[in-house]
Structures are given as structure tokens and as C-alpha cells.
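Just passing along the structure, written as C-alpha cells.
Removed from the display is one protein chain of the complex; every other protein chain stays in position.
The block that comes next holds chain A.
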Amino acid sequence: MAGPPNKRQKREEKHEGQMPQKKFYRQRAHANPFSDHDLTYPEHPSAMRWSEHYPHFVATIPAAVPKDDPIATRDYNEYYVARMEKRVEVADIGCGFGGLLFALAPRMPATLILGLEIRTSVAEFVQDKAKALRLQQQQQPPASAGAETPPVPGGYENVSCIRANTMKFLPNFFAKAQLTKIFLCFPDPHFKARKHKARIVSATLNSEYAFVLAPGGMVYTITDVEDLHVWMVEHLAAHPSFARVAEGEAEGDECVAVMRRETEEGKKVERNGGRKFVAVFRRLEDPAWP
């Protein structure tokens, strides 16, 4: 049977450093978060090989690592895991084609930013784009040599993407209080009441976001579906670990502006004349034991 041209093959045709083309990475917009898929994820956050994602941030390990080294360099199975200078602190859950990631990266060049996306091809696109952008930055002549565009701070070395189902496996990637920001941008609205448990914000999932967020950390949400916005505000505000940030304060946050403007979905809503609903929440300290 003559199928459509093989997109996977087309993806590989581009030469190194060339930007990936979205049309070769399109994928059905929904994934069932309850199904098993064929996911790869570490057994434990300490077993995650971040070095593949952020090679510039791999720590140089002294020849003799002291025995009481506080950072785990071996996972449970005694595999060697390269130590990193930094941990991921910003997560974009459901990053899609990564518009937000690449807009945020130059604005916080010293912070590791990770996109998490459940659709294989889309996650691959973001990975390929990060690689291509990094290469472009490396090949660009230094600013002093009269480059046309100034180099981007951080050279996109601080941004990457993994394929993951965060609704199931968030604690496999991040330790307690590791993150400072979580973005939930234009999530699948799951209109049917029957599917509300599949929504990315729910009373029970919010506890997991609270677990990986450090106290004072932020959750940013944006959607064009008003009902979903109401739902997310209702559930996050009702959760004892979160408090909504006043709208005035939220609008002053640079991340909110970037999120409105730069997400791929945000641009599309703009084109179609839709509305965007934003809410920001702060992670509160855990209460004292009763």
C-alpha cells in the first residue's frame, strides 16, 4: 500500500545545524495519559542522565571523588551517572513545539529549562530544534567580529526536551522542591466531564506539582478555554499548597508576558482572535505537623 511519504525519513534528510521543519513532526493532538505508551523514564531522579540534555553543564569530576560525596553519582543499579553543575529548575509541562522554551532560554541563560511532551514526534522536534539552535550559536562569529545578530545569551545550551507523561512520572524526573517554575500552557481541555481526570490540573495532581516545586515557586497557567481556566483556578486555589498571585503582580512578571506572546498555541489563538486566560499561583510552605 502506498502510504504518505515517510516523514521520519524526511526529518533525517536535513543536514546538521539546519532547523527542523514542523510539518515533518506533526502528530495527533491528543494522547491518553492513562495508557502505558512505551515510555522511558528513570527509576529515580538520581538515575536520570541529564548530561545528554545539557552537555555544557556537566560537572568536571575530580580524579578522586571523596567518599562522602553528597551528590549521588551512581544510581541503584550502580550505573554511573554524570554529575551536573546545575539541576533543572524550570519545567514546561506539555511544551508542544517549544515556543515558550526557546523564548525563555535567553532570558534566563544560567537556569536549566526542560520541556516535557507526551507526543514522541513533537518532543523530537523540540530536541532537534535545540540542537540546531545550539549549533547555529556556536558557529556564529563573535559579536566583536561584526556579526549581524548579537549572540543569544546562553546559546540555547540551557534548554532541552524529553518525551514524558508527567501525570504519571513527574517524581521520576524531579526531586522534592527541585523546581522554581512550572508552566502549564494551553493544556488539552478534555471537555467531557467523564474525562476530567485526564486534565493536567486536578486536586490530586496538584499535590505532585507542590512536591516538585520549592516553596515560593510558581505555577503559570494559560488557556483560551474559559471553562478550563475556571477549572484550573478553582482547583489550584482550593489546594492548600497554592495561593493565587494577584493579577496586577502576575502581569508584572516577565514570564507571563512571554507565555502570552511566545507559545505556539498563544500565537495561534492570537491569529484566530481568541481570548487568553492567565493565572499564576505561588507554592506555599507546607504546614507544620499537627
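One rule holds in what follows: a contact is a pair of C-beta atoms (placed from the backbone, for glycine too) under 8 Å apart; a residue touches a chain by one contact, two chains touch by 3 or more; residues count from 1.
The criterion applied here is as follows: contacts and distances are computed from a predicted model.
A.B. asks: Among "Transfer RNA methyltransferase 82", "2P domain potassium channel Talk-1", "Trm112p-like protein" or "DNA replication complex GINS protein SLD5", go ahead and choose the protein name stored in UniProt for the chain not displayed.
C.D. replies: Going by UniProt, the chain not displayed is called "Transfer RNA methyltransferase 82".
A.B. asks: Taking the full complex into account, find the residue in A:T111, A:Q127, A:S202 or A:T221 that is in contact with the omitted chain.
C.D. replies: From the options A:T111, A:Q127, A:S202 or A:T221, the contact with the absent chain belongs to A:S202.
A.B. asks: What chain A residues would touch the chain not displayed?
C.D. replies: Residues touching the hidden chain, for chain A, are 4, 7, 26-38, 43-45, 76, 96, 119-121, 167-169, 171-172, 176, 186, 188-195, 197-198, 202-208, 210-211, 224-228, 231, 234-235, 238-241, 265, 268-269, 272-275, 286-287, 289-290.
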